[in-house]
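Note that one protein chain is taken out, while the other chains of the complex remain in position.
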Amino acid sequence: MASLSSATSTPAASSTPIWSRLARSPFWLRIALIAAILLLLEYYGRFHADPAFMRPPSAVVEAFFTSVISEPKIVSALWLCITEISIAYGMSVVFGVAIGLIVGATKFSRAALFPIILLLFAIPQVSFMPLVILIFGLGPAAKIAFGFSHGIFPIIVNVVAGMRDVKELHLRGARSMGASKADIIRHVILPNMVPSLFTGLRLGMTLTLLGVILAELYVSTGGVGYYTRVFAENYNPAPLFALITSLAVIAIFFNEIVRIAENTLTPGKRRAPRIQSKSVQK
Amino acid sequence: MDRSSLSSRSVQWAFLALAAGAWYLATATGSVSRLFLPPPREVFTALVALVQTNAFWSAVLVTASTVAKAYVLALIIGILAGYLVSRSKLAVATIEPVISGLFTIPITLFFPMFILFFGVGTGSKVAYGATYAFFPIALNTIAAFANMEQRYLLAAQSMGGNRWQIFRYVLMPGALPVLFTGLRIGFFICLASVLGGETISSVAGVGRNIALTAELMEPGRMFAWISFVVCMSVVLNLLAFSFENRIRAR
Partner (left out) sequence: MQNNQDKIAISIRNVTQRFGDASQPDSVLALDNVSLDIKKGEFVCLLGPSGCGKSTLLNVVGGLFKPTSGTATVEGRLVDGKPHPDKIAFVFQESTLFPWYTVIENFHIALKFQGIPKAEWDDRAMAALRAVGMASFARHYPDQLSVGMRQRVNMARGICVKTDILLMDEPFAALDEQTRMVLGEDLSQLLAETGKTIVFVTHSLAEAVFLSDRIAVFTARPGKIKTIIDVDTPHPRSPDFMLEPKFSELRNECYALLRDEIRATMALQRDPQAV
């Protein structure tokens, strides 16, 4: 049927020109956007900016190699961060899931205990930060503790929510098939909880990162916080940016691990997009 | 069921009572160092003394005004940017993942940059708080306007509404619930980040005072400050939730 609206009646093999396809593809547009921003920063940083406050991306890359990766103390500070994050997150997951399962187990425990958890979740933990440092000292223990206390909450909240929001329809269906209480828990409630669990795991990682980084920055006598303070006080933007970018890459790396874990462990189901396009659940 | 809500309530009050009791016991028996957990009495007297000082109120004013400035900034930029992006499907598909991807990195990482640019005064905290709060506000604004259910827009079109009418009577009220969630989250993120910034590096404000009391080893006053912050945020949370519920229930 001849279509009057298409401008060209091209043979089946040919398609729209490559640049108009790229212009319509969000992925390539994003690349173009980021490249444009970097180019702009490069131009501004080189010719217009005060070198005490801002340096172009090329200088940052250079600083990465000369001032960050080549400094064994900075490298070990970064590794320490990675360790702290890993331990804090591991603890958050174990305790978060355990507490979540306990609180979410019955209607009563949910109604009674969940509001308490939500209340605790709402308190800005940053006001406890100096106290935590006081108790645990200036070393990694404080950072792990702070990361743990941040990361555990979204996991608990999401596990409980996942257990709570089971559709009545499914419960009735299972009971009609003769399922026992244990069967229902195993085959209806727990699987239903899994998507919510992974949302919680993702948020837990984001918050664990936050907690550890906050604590690290606060303790300015050693570790990452020391170097950020030194670079900032000495008006040395390039190494500062390089250090921050390294930490950002570490953060992205951890988030990716969680995302890949989610995609591997929940095959067939909706895959977590590379970039999480869901606003924060709090 | 009234009985079950009664028993849940009693569990919650029991929990609070238990926590208070544990606090009292721990400090009375000396099993926890006075430095880490001062007795409730001491905290209470410190709090009472604190709220009567000028220094307290000027610090609260500093923090409050910083939060206010940062939040308003984030509101304006976030809603504007979010709305503009939501107007085009391509813009949403391109830009929204960048914003939400960036948000998974703790923006706290960039705090030293703000100190570098703006110094240790309130300016750096305003910029930092605004930047942090921008994300949930912009993301929720995009979601609110872009995910407007097509059928309502279609219906409004079929009824002959022009662009302005559709915006005012369909798009805006429809988007309000999701928008307000973003504003609420944005506010608390703004508050927490300003406090965090003040704690890490500043010369005035509530966060600074908490850090100071820790440095000076004054547990009573530190807990007084912490109690104040906790009470304030609980109250603010309740206010925010009841306000949001009133918007939704309308």
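Read from first to last, the chains carry the letters A and B; within each, the first residue is number 1.
To be clear about the criterion, a contact is a pair of C-beta atoms (placed from the backbone, for glycine too) under 8 Å apart; a residue touches a chain by one contact, two chains touch by 3 or more.
Since we're looking at a predicted model, the values are computed, not measured.
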item	value
Touching residue (missing chain; options B:23, B:44, B:117 or B:152)	B:152
Identified contact with the non-displayed chain, of B:11, B:120, B:176 or B:236	B:176
On subunit B, residues whose C-beta touches the chain left out of the figure	151-152, 154-161, 165, 169-170, 173-174, 176, 250
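Everything that follows uses one rule, which is that only the chains that are shown with their structure count from here on.
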item	value
Touching residues on subunit A, where the partner in the complex is subunit B	24, 26, 29-30, 33-34, 53-54, 107-108, 111-113, 115-116, 119, 122-131, 133-135, 206, 209-210, 213-214, 217-218, 220, 228-229, 231-232, 235, 237, 240-241, 244, 247-248, 251-252, 255, 273-280, 282
Interface residues, subunit B side, partner subunit A - complex	4-5, 7-8, 11-12, 15, 35-36, 90, 93-98, 100-101, 103-106, 108-113, 115-117, 136, 139-140, 143, 181-182, 185, 188-189, 191-192, 195-196, 199-201, 206-207, 210-211, 213-215, 222, 225-226, 229-230, 233-234, 237
